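Working notes, structure below.
Excluded from the complex is one protein chain; the other protein chains are retained at their positions.
Moving on to chain A:
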Amino acid sequence: MSDTDPVLKALQDDLDEGFAEMYAAHRATVFSVALRLGGSWADAEDHTAETFLRAYRALTGYDRERLAALQPRAWLLTILMNIWRNWVRSRVRNPPPDLRDEPVDGVCRRADVEAAAELRETGDELAGLLGRLPEEQRAAVVLRHVVDLPVAEIATVLKIPQGTVKSHVSRGLRRLRTLGGAR
């Protein structure tokens, strides 16, 4: 994550081309986190698109110095976490009619059907269990073990000490195991 990051180099050369490289380099990570934090496939698409759009709009105001100091992946995930937390909060305030908790069944929108199929292929059950973790444990487990971020970077993203990250991860894993065993 130093100035050798090719994404940073590209961003400094040309904001739009650089953006395309940043997207290519981090789209899977951002989308995986968006999807595994909870919500439908369509929600994850919305949050990912919103993350990259906000990132681009912020970048247009950055000077070279600020660009050079950027850690793109951690920064993108920080934006995503903000979007996700706001979304969770607004959902608590006015919950959608049907799909409150668990995986959606019987929703006929094509995207959701595809999404459901996708979820089933890639560990529907475990994804469901993740949704039952407290938010901070879920975030830590997803960042650490789904997208394989180092603890230090997770601490940056979640704005908590590294020790707290580690304890969230280990408590989250323990709880997942208990939940999985109970099923």
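Criterion: a contact is a pair of C-beta atoms (placed from the backbone, for glycine too) under 8 Å apart; a residue touches a chain by one contact, two chains touch by 3 or more; residues count from 1.
Criterion: contacts and distances are computed from a predicted model.
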Q: Out of "PepSY-associated TM region", "Amino acid ABC transporter membrane protein 1, PAAT family", "Nitrite/sulfite reductase" or "Metal binding domain of Ada", flag the one the UniProt entry gives for the chain missing from this complex.
A: "Metal binding domain of Ada"
Q.
Please identify which residue in A:Leu67, A:Val88, A:Ala127 or A:Ile160 touches the non-displayed chain.
A. A:Ala127
Q.
Using the touch definition from the top, which of A:Leu8, A:Val30 or A:Ile79 touches the missing chain?
A. A:Val30
**Q.** Touch list for chain A against the chain that is not drawn
**A.** 15-17, 19-20, 23, 27-32, 35-36, 45, 48-49, 52-53, 56-57, 60, 118, 122-123, 126-127, 130, 141-142, 144-148, 151, 162-163, 166-167, 169-170, 173-174, 176-177, 180
